[in-house]
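Apart from one protein chain that is not included, each protein chain of the complex appears where it belongs.
Then we have chain A:
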């Protein structure tokens, strides 16, 4: 009797332990990594056409925090893009980030936010992204090539790109989420 009960007890204990730990054996996803890339753009997404004189945005390839290579043109092929230039040590960025993260969730799949961290390191950047619940893709711009391409001298800075990659608006010194929301509604969404 005791021998027949033992395996059942062990199985029950294993199940209980699994329940206690969540039982999820998938590794933690890297904040800002490939899993944060947007899904398909909504069918019939209504967008305002960019002004004809709007200049073409610099195209760049870069690497997300989890090592995934991206080309910004694949992002702007389907929808507008908001580039947010920031650093984990930037106090103004941190003060605005929670609201910016929430705004990005609001626009999910209609407008893709892409964070571009510069003069930064992986560990403090990861802590920043988790602290501020950043759920959009983030590039660690070690070479500063993206910053230079967009003439960003200091964080924060925010730039709106149209679908198909035109420069629409930019704010050296950044912009808060409420003002960015107003700008997106005024210049981007149809």
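We adopt the following convention: a contact is a pair of C-beta atoms (placed from the backbone, for glycine too) under 8 Å apart; a residue touches a chain by one contact, two chains touch by 3 or more; residues count from 1.
Here, contacts and distances are computed from a predicted model.
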| item | value |
| --- | --- |
| Protein name, per the UniProt record, of whichever chain is missing from view ("ABC transporter", "Small basic family protein", "Probable tRNA sulfurtransferase" or "Lipoprotein") | "Lipoprotein" |
| Absent-chain contact - pick from A:32, A:50, A:118 or A:165 | A:118 |
| Residue in contact with the excluded chain [from A:90, A:159 or A:175] | A:90 |
| Chain A, residues in touch with the chain not shown (by the definition above) | 87, 89-92, 118-119, 124, 144, 153-155, 172-173 |
